[in-house]
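One chain of protein is taken out of this complex; the other chains stay put.
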């Protein structure tokens, strides 16, 4: 059984388009019709841009049409403030690109959403970002005289997760969008990767929003232009790997060790695996490194810094001392 | 200058109707037209019900028409679990009364809202309550077969505060109410009292919702039937006292010490006080006891316990083992 | 390769004696010399007591001589307050047994230690317990007149983890023990299980303390009578499973599917597995369910409740309203 098939059976979703693409291309590196991949090299990072160009690419990738930019920066995982700042700058540059694509002007209102569960460390990236950038919407409303002209109204929300609120996150956000009318939403979420090495070191930015069923907290409804009525840019960083991934990894190692035996998993065997090993807790089993708390702490800072650079160019130029609310 | 006048000048708001009423009645205990006060005695608590009956009472009290029940239970402030449970039972009884008043049926959907700022201890009561009762709305939607018949859909939200989100709390809630259509909202908030002795020991339950400008976090827009479109029951417990209160208190003590001098504050003196002593930080200065973290911890448990008793009678009767989401 | 061998190679440690024992006994249920196992049945729990009686048992089990009581209560994993209280009572009963074994008197001072990392959810059980029971040592020192006669001095500490403090937890605790002279230490820690079903449902109580290398946070130095100079009772609940466990589980399933092929792992294959699949992040990869935050929340309450029943019999009998510090 191919990896792709097993993942489907085991409920493994690859949130990163760059991984989904690699999986499709397989060992032979065949082209996937309707999908383009470009690479750029930076001193401390590689940037891969996957473009899903049409319905054929969409079908093949199982992801909506659009742009998926992945910054791979293993140095994010070490305590190296100058590199963290450098990557924040790179992230800001890519965010600006996507905002331009949607023709978002420099003073257009933006709503930043921190998805995930504050109380579960690997899923807390989104809520933690909320405290790391400057919110201005209320200041422009109540003390406009204190704000440099051209300041962008930025608002922020950490809506919580279905298990805590009983409400689909998309329902909450749709309500808030209707009441506050931002021009674009930027949603930050913790992702599940298909490779442990990507935990805390890959950043995906996409103009397609959050797909249903993706993210560590498994959104049931998509958060995207279709459901929100405004463009949704998503920033995601893997903090976990689905348990099914390391199981398939283990099987591949075994197969290599027994080259004369065809261990080709059949449907029944794979199903047994999924049912007997991965079933507890509704199959929602993830693999995380112990130091995930430090990773999340650093990553929240990087994203917050990038959001300030992207959204508050005017404010930063004015070297304004923004009053605390 | 009378206390009431000084409070107005200094921006002191008395969130508890029972205190506002006492202030109006003054030393002479005069009747306030349009307002009724009833008292009940319980082993560990006194319950005072203020009813603002008409527009005249509304004007006098500066609070909307409706019922304001205050449970005074000094024992809440000590570590005494059996008494905490007793007070939770009493709170549940009063909550049921208000739900009946609005003809809310036993299976009607309820949205519980935890107002306030998670990160500022005295203002964190609302958000902390959110984790202390059972949320069922999503379970009834996704695993109805696991839920006893008649289970009430309960959802919960901690929307954050204006300074963090840049969005008026009322805007967020109005959006969520429109999307999820609860029958009634129960809003939990930390209050400001006019007497240090009430911190952590008085619970106010009202069917009038949250008035603009009240609460520790100072809601700018009211959260009530008019703004939400559904009845709003508010549960509030004082965790702070406005700094202006203890200043007036001190002045009264001085006056008593100099009975022959008329220290009668005039407008100018009082304004100087407010401007020179209370002005820093936008006048948002509150007095809190050091152990406010323990108080809030215990109070969140009491309110959560009362909410479970009030909202989940069926569920508790079924002695159901509610599956974790 | 047998499971035990693979676990050793992959760095999997079974913190629960009941699991280590089962592994040793194997499919044939052979007796392990020097080890005794007893079972008791309760309405909502099974209690298994493993006694390592001598050096032979110690060597076989890889755990120090002593008593290891495991309460298995799957109902702990659902939201069922009455059952939680019942299990807390059972835990208290077993704790009292171990205290008696060490001849700890009803007013002897006890230090409760919450091991683990507050910021990493699955490892936060210990620190979270610290807020869930009554600390009295300072009250007896500063306001003895407020405390019923016979109140036990109880102190508490959450010392943090090596990665945050740079100090071995055992060093911190040894220092505090020397300064405060408790009669016994009770250490609470999150454990790693060998079976996902045990996450959040098994409680181990042992009079042997914390072994080096055990616990989610991987203590490097043991915390036990030898290192502390006083008896150490440990309470542990699994919140994770080592990633190596589910890999071996998967291999077993595959082997069953290919009964005619001998997939017997040899040293080289197993080493490759450990090196290529489990190596990232220093091999510290754990599997957790998504809802681990709710589990930890509930378990902290159960342990705190049991500690109050065990340590504060006099205080509870006096129905004392313990003043907040």
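Per-chain numbering from 1; labels A, B and C assigned in written order.
Going forward, a contact is a pair of C-beta atoms (placed from the backbone, for glycine too) under 8 Å apart; a residue touches a chain by one contact, two chains touch by 3 or more.
All values reported here derive from a predicted model rather than from experimental measurement.
A.B. asks: Tell me the shown chains the invisible chain touches, ordered by label.
C.D. replies: Taken over the complete structure, the missing chain's partners among displayed chains are A, B, C.
A.B. asks: Just name the one of C:55, C:107, C:167 or C:279 that touches the chain not displayed here.
C.D. replies: C:167
A.B. asks: Could you tell me which of C:158, C:277 or C:295 touches the chain that is not displayed?
C.D. replies: Result: among the candidates, C:158 touches the missing chain.
A.B. asks: Which of these touches the unseen chain: C:137, C:183, C:198 or C:312?
C.D. replies: C:137
A.B. asks: Tell me, which residues in chain B touch the chain that this view leaves out?
C.D. replies: Contact residues on chain B toward the absent chain are 117, 119-123, 163, 196-197, 199, 216-218, 243, 246-247, 249-251, 253-254, 256-258, 261, 263, 265-266, 268-269, 272-273, 276-278, 280-282, 284-294, 297.
A.B. asks: Please output the residues of chain A touching the missing chain, sorted low to high.
C.D. replies: Against the left-out chain, chain A lists 75, 77-80, 82-83, 131, 134, 291, 294-295, 297, 319-325.
A.B. asks: Which residues does chain C use to touch the chain missing from this display?
C.D. replies: Against the missing chain, chain C presents residues 119, 130-131, 135-139, 153-160, 162-168, 171-172, 174-180, 324-325.
Convention: only the chains that are shown with their structure count from here on.
A.B. asks: CA centre of chain A versus CA centre of chain B: separation in Å?
C.D. replies: 39
A.B. asks: Between chain A and chain C, what's the gap in Å when you average each chain's C-alpha atoms?
C.D. replies: 35
A.B. asks: Would you pick out the residues of chain C that each touch at least 2 other chains?
C.D. replies: Within chain C, residues 291, 294, 297 contact more than one other chain.
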